[in-house]
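Our next item is subunit A:
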Amino acid sequence: MNTAAIQQLLHERFGSGVGPVESARLSDAVEVDPLSVDEIALFLRDQPDLAFDCLNNLSGTDRPARGKIQVTYELFSYVHRHAFVLKVDARRDRPQVKTVENVWPAANWLEREVYDLLGVVFLGHSDLRRLLLPDDWIGYPLRKDYVEAPEYHGISTVRESILALPERR
Partner candidate 1 sequence: MTAADAMFLALAATAVIGAAGVAFSRHILYSALSLMVALFGVAGLFVTLSADFVAGVQVLIYVGGVLVITLFAVMLTQGIQNVEVSNRAVGSVAAGLLTAGLFVVLLRAMSSAQWVKPPADVPTQTSTYGIGNALLGQYVLPFEVASLVLLAVLVGAVVLTRKETAE
Partner candidate 2 sequence: MSLELEFDDGREVFATEEMTLNMGPQHPSTHGVLRFIIRADGEVMRSAKADVGYLHRSIEKIAEKVGWHGFMPYTDRVDYVAAMTTNQAWAIAAEALGGVTVPRRGEYCRVIAAELGRICSHLLAAGAMGMDIGAITPFTHAVRERELINDLLEELCGARLTFNYMRIGGVAWDLPPGFDAKVLRFLNHFEPYVDELDDLLSNNKIYIERLANVAVVSRERAIAYCLVGPNLRASGVRYDIRKHLPYSVYPEFDFEVPIGTGRHGSVGDCWDRYIVRLDEMRQSARILRQALEGLPEGPVIAKVPRNYKPAAGEVHVHVETPRGDQSWYVVADGTEYPYRVHIRTGSFAAMSIIEELSRGLMVADLVALIASFDIVAPEVDR
Partner candidate 3 sequence: MRAYLDAVAAGYPSTSPALVYLLGMLAFGALVVFVFILPVAGITSWVERRVWARIQSRIGPNRVGPGGFLQWLADGLKNLLKEDVIPAAVDVPMFRLAPYVVVAGFCAAFVALPFAGSLIIADLNIGILYISAITSLVVIGILMAGWSSNNKWSMLGGIRSATQIICYEIPVGLSIFPAVLLSGTLSMQGIVAAQGWAPTSWHMFHSPFAFVAFVMFFVGALAEGNRTPFDLPEADSELVAGFATEYSGMRSLLFFLAEWGNLYVIGVLVSTLFMGGWQVPHFTDNAVVLTVAQFATMFLKAYFWVFVAMWVRATLPRVRVDQFMTLCWKYMVPIGLVNVIGAATVMVLLPDGSIVLRLIMVTVAVAILVQFARRVLFHLHRADYGRLGRIGEGAA
């Protein structure tokens, strides 16, 4: 089933929570409401002619120009061998998305990664801790406005070059 048909199906079922087909070049996606994405995900998985049994990828993208952080779900169905891309836009100042961990267990770590690097809070997640970065890291590095702290636990992250120092005679 192609993206347009799936969008139709979703729109019939969930109404205004489902946006139109968003066509970026090379990739079509459907944007949905971040707070009802879990229900939509459940529907996508359990509807027999959709049967998206695998969450293949879950990525976050910071879009400061639009004030949004976009979370992209790439779904795949091993039953029908078709793929579908779902997107949600979270507000950049208070990014909150419902978790889909209960629908696809694979989302557990993928959501933790997005939380870790972009600071998106997945509501209802069972274990939302930092995954890759240390637990006491400050900030979310994949945000476009992230500035590296000058030091981490007393270790300087800036390297001084001797070339910049005044020459000694």
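Here, a contact is a pair of C-beta atoms (placed from the backbone, for glycine too) under 8 Å apart; a residue touches a chain by one contact, two chains touch by 3 or more; residues count from 1.
Candidate selection criterion: all candidates are chains of the complex that A comes from, given by their letters.
Because the structure is a prediction, the values reported are computed rather than measured.
Here subunit A is displayed by itself, and among the listed chains 1, 2 or 3 from the same complex, it touches 2. Listing the residues of subunit A that touch candidate 2 in their complex gives 24-27, 53-62, 72, 74, 78, 81, 83, 85, 104-106, 108-110, 117, 130-134, 141-142.
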